[in-house]
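The complex appears here without one of its protein chains, the remainder shown in place.
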Amino acid sequence: MKGRHFISTQDFSPEELERLLARAREFKIDGVRERPLAGKSVALVFLNPSLRTRTTMELAVTALGGTPVTMNVGTDSWTLEHRDGAVMNAGKTEHVKDAARVLSRVVDAIGVRAFAGLENLEEDIADPVISAFVRHAEVPILNLESAMYHPMQAMADAMTIVERCGKAKGVKVALTWAPHPKALPTAVANSFLLAATRLGAEVTVAAPSEFPLPETVMQMAAGNAGSVRLTTRPDDALAGAQVVCAKSWGSLVCYGRPEVEAKVRKSYDHWIFDEAKLAQTADAFFLHCLPVRRNVEVADAVLDSSAIYDEAENRLHVQKAILSELLA
Amino acid sequence: MKGRHFISTQDFSPEELERLLARAREFKIDGVRERPLAGKSVALVFLNPSLRTRTTMELAVTALGGTPVTMNVGTDSWTLEHRDGAVMNAGKTEHVKDAARVLSRVVDAIGVRAFAGLENLEEDIADPVISAFVRHAEVPILNLESAMYHPMQAMADAMTIVERCGKAKGVKVALTWAPHPKALPTAVANSFLLAATRLGAEVTVAAPSEFPLPETVMQMAAGNAGSVRLTTRPDDALAGAQVVCAKSWGSLVCYGRPEVEAKVRKSYDHWIFDEAKLAQTADAFFLHCLPVRRNVEVADAVLDSSAIYDEAENRLHVQKAILSELLA
Partner (left out) sequence: MKGRHFISTQDFSPEELERLLARAREFKIDGVRERPLAGKSVALVFLNPSLRTRTTMELAVTALGGTPVTMNVGTDSWTLEHRDGAVMNAGKTEHVKDAARVLSRVVDAIGVRAFAGLENLEEDIADPVISAFVRHAEVPILNLESAMYHPMQAMADAMTIVERCGKAKGVKVALTWAPHPKALPTAVANSFLLAATRLGAEVTVAAPSEFPLPETVMQMAAGNAGSVRLTTRPDDALAGAQVVCAKSWGSLVCYGRPEVEAKVRKSYDHWIFDEAKLAQTADAFFLHCLPVRRNVEVADAVLDSSAIYDEAENRLHVQKAILSELLA
């Protein structure tokens, strides 16, 4: 896998994903015994906030002997234009072409976090910022959550499923939409679905009819080794589920129309994931990528006896695996 | 002291504090000879700005062989809700419960800076943010200045007193209120008073009548080995003083009413600490935690021949001592 970008789990075969998970498991059990990134450095470029990703990427790079260089775009460094050929006479002060090529000269990989703009669906589906980094960089780009994907999170989720179920293949998973005070991107849900199905899980996505996942993602999931099914009834998804993952995302039906979207979203507040819903599963354990709006998306009682801290810890281990396979 | 939180000097016996000071002295004289934090990491979580604390904590952790991971809450990472059971449908994006537990999985200690809100006295006295971290974390919490305490600063102050006076026990100390363009928390003054008296100093606090320190703090100080006395006349505190520490804090009498408080505070501009006041002491040396509003809180002439840079440097040494005793 050396030298490849890590943009989406779809870019890797099931065998490659399994190899990464096995390596992550070794790091978790045995710790780090070598310094495969000695003398190497990784830029961590954030266009949006982060707690887990920032912390665990800095720790993973350092533990492997490398040097992380973290920057917040627009405060630490310059704002970024991503459209090739743009006449840069407005607010954006540096082109991704230049940022990516300059960083490529001085670091060995570039991690990028750039959330969806939530204004134009077509544009977000094109994943414009991370795509611009891929287009222009001369070193591997690591996706720290883009408009469309959050593969590091999805790998941690997969690792947690394998830890608890012994495997991912054939495991019955419910991915259920949850309410939230704000419209959020679909990236986490997309990547969860893609990684789980690629590793053979049988995923049912439960969401109100106005909250589909992007068609392209559903098609990719359908082509994976596992299976994907869509329902608008939570109970339908939860029956028999061994794993539940809750996540909020904004309505694709009224994308870019925030007032309308907020009203639609508000009408599904009862989709909060609580103990009554958990009781409908086959004794499932609960996943959430965090941060979570407690008692809005998910009830305290569910979170407090869930697998979310194992899941967060596993970010560290899968990232060590990805860094060492791609960069060492 | 291994594995304990470091929230207030009151949580440690005088003997423990003296052991920390002795260790700090060794670090200052001999430098760091081992790497007791090798393979360990410390999260440094800032809800407020910092120069000395940020710098010296990063340097202390690194010098001891560890990895610091610094983040600004609300810009680098998510805004934090600290009230247990909160329905998180407003502005706060992550609960301290989740932040603290996630960080506990990937680092060996969590330093937290969270100033007083200055709106509700009872709430600030409960020290809500750092208390939430203590409640939820599974690793030691290090107080980098909370609503009520700034124990790292107080230890550096105590170290400076011992350096200059040979001991703290029986040393006559004046802690004098100073004017400031803004209402400030009492944390620095509280911890200065608590650490100095716990180590046996005889402290006189001089402040205008509207500017008491919290009653709970005065009672704790009164129970310590040294002594505490309160006066509203600076000359009363300064006569015979071997050490003077100036610090501004907001009025507890009109807490949460900023217009009223500002007017009251403004009427004490003549409390600026200047050479005339210093001349009233028994050739005392001068301490201030910094940052200081020069020529408002304290006159240039006092600051420029003071012990403030020794005091600031000692932050590094006491923090190395605390980190190595609690985490190594």
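Should a chain be cited, it is by its letter among A and B, assigned in written order, with residues numbered from 1 in that chain.
Just so we're on the same page, contacts are C-beta pairs under 8 Å (C-beta built on N, C-alpha and C of every residue); 3 or more make two chains touch, one makes a residue touch a chain.
Values in this document were obtained by computation on a predicted structure and should not be read as measured data.
*Asks:* Please identify which residue in A:86, A:222 or A:276 touches the non-displayed chain.
*Replies:* Checking each option in A:86, A:222 or A:276, the one touching the absent chain turns out to be A:86.
*Asks:* Among B:39, B:181 or B:223, choose the residue that contacts the chain missing from this document, as touch is defined above.
*Replies:* B:181
*Asks:* Given that one chain is not shown, which residue among A:43, A:168, A:243 or A:322 touches it?
*Replies:* Of the listed residues, the one touching the omitted chain is A:43.
*Asks:* So which bits of chain A touch the chain we can't see?
*Replies:* Where chain A meets the chain not shown: residues 41, 43, 67, 69, 71, 74-78, 81, 85-90, 93-95, 97-99, 101-107.
*Asks:* For the chain that got dropped from the picture, name the residues of chain B it touches.
*Replies:* 46, 49-52, 54-56, 58-59, 62-63, 72, 75, 181, 290-296, 300, 303, 308-309, 312-313, 316
Convention: only the chains that are shown with their structure count from here on.
*Asks:* What is the distance, in whole Å, between the centres of chain A and chain B, each centre taken as the mean of its C-alpha atoms?
*Replies:* The separation of the two C-alpha centroids amounts to 39 Å.
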